[in-house]
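Structure incoming, see below.
Right after this comes chain A.
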Amino acid sequence: MKSLAELAALREKAKAEVNLRNNGEDKIRVVVGMATCGIAAGARPVLAAFVEEADKRQLKNVMITQTGCIGICKLEPVVEVYVPGQEKVTYVKMTAEKAVKVVTDHLINGQVVSEYTIGTEQ
Partner candidate 1 sequence: MNIVRAHILVCRGTGCSSAHSEEIFKRFEEELKAQGMADEVKMIQTGCFGLCELGPIVVVYPEGAMYTRVTPDDVSEIVSEHIVKGRIVQRLLHTEKDSAEVVADLSKTKFYEKQTRVALRNCGVINPENIDEYIAVDGYEALGRVLTEMTPEEVIDIITKSGLRGRGGAGFPTGLKWKFASAPAPVKYVCCNADEGDPGAFMDRSVLEGDPHVVLEAMTIAGYAIGAHQGYIYVRAEYPIAIHRLQIAIKQAREYGFLGDDIFGTGFSFDIELRLGSGAFVCGEETALMTSIEGNRGEPRPRPPFPAVKGLFEKPTILNNVETWANIPRIILNGADWFASMGTEKSKGTKVFCLVGKINNTGLVEIPMGTTLREVVEEIGGGIPNGKKFKAAQTGGPSGGCIPASLIDTPIDYESLAAIGSIVGSGGLIIMDEDTCMVDIAKFFLQFTMDESCGKCSPCRIGTKRLYEMITKITEGEGTLEMLDEMEELCHHLQKNALCALGQTAPNPVLSTLKYFRDEYIAHVVDKRCPAGVCTKLLTYEIDPAKCKGCTLCARNCPADAISGKVKEVHVIDKSKCIKCGVCMSNCKFDAIVKK
Partner candidate 2 sequence: MAKKKTVVPFRGTAEQEAKLRELIAAHKDMRGALMPVLQQAQDIYGYLPIEVQKIIAEGLGIPLEQVYGVVTFYAQFSLNPKGKYSLAVCMGTACYVKGAGGVLERIKQKLGIEPGGVTPDGMFSLEETRCLGCCALAPVMTVNGEVHGRLVPDDVDRILDPIIKDNG
């Protein structure tokens, strides 16, 4: 170890590893339905896309997590986005490609991608 800068670089790298466990109150939460039906409908690549995209863009205020069955199996994979102080947004029939768009439009720019939301299906 030769300098504080070297330590800081090492810490940034290591932090990414443990960040999953820093469950802050002020964070945007992305919850992917990972029940059996969701996984069968392709929730895994969706979750992976969220994680990868958020990681690529260094979104530190976003927490990606999983949950169980939301109860609307025919619309799986379902993803819910909780932005502090705003109403929950439920995206349905998600794919990895759609996930990328949700990250850029909704998580970064605050624009709900309304064509993917549950409202369009009803």
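Candidate selection criterion: all candidates are chains of the complex that A comes from, given by their letters.
Annotations for the structure displayed:
Keep this in mind: a residue touches a chain if its C-beta (ideal position, glycine included) is under 8 Å from a C-beta of that chain, and two chains touch if they have at least 3 such contacts; residues count from 1.
Keep in mind that what you see is a predicted model, and the values were worked out from it rather than measured.
Of the numbered candidates 1 or 2, 1 is the chain that chain A touches in this complex. On the chain A side of its complex with candidate 1, the touching residues are 1-4, 7, 10-11, 13-15, 17-18, 20-21, 23, 33-36, 39, 47-48, 51-52, 55, 63-69.
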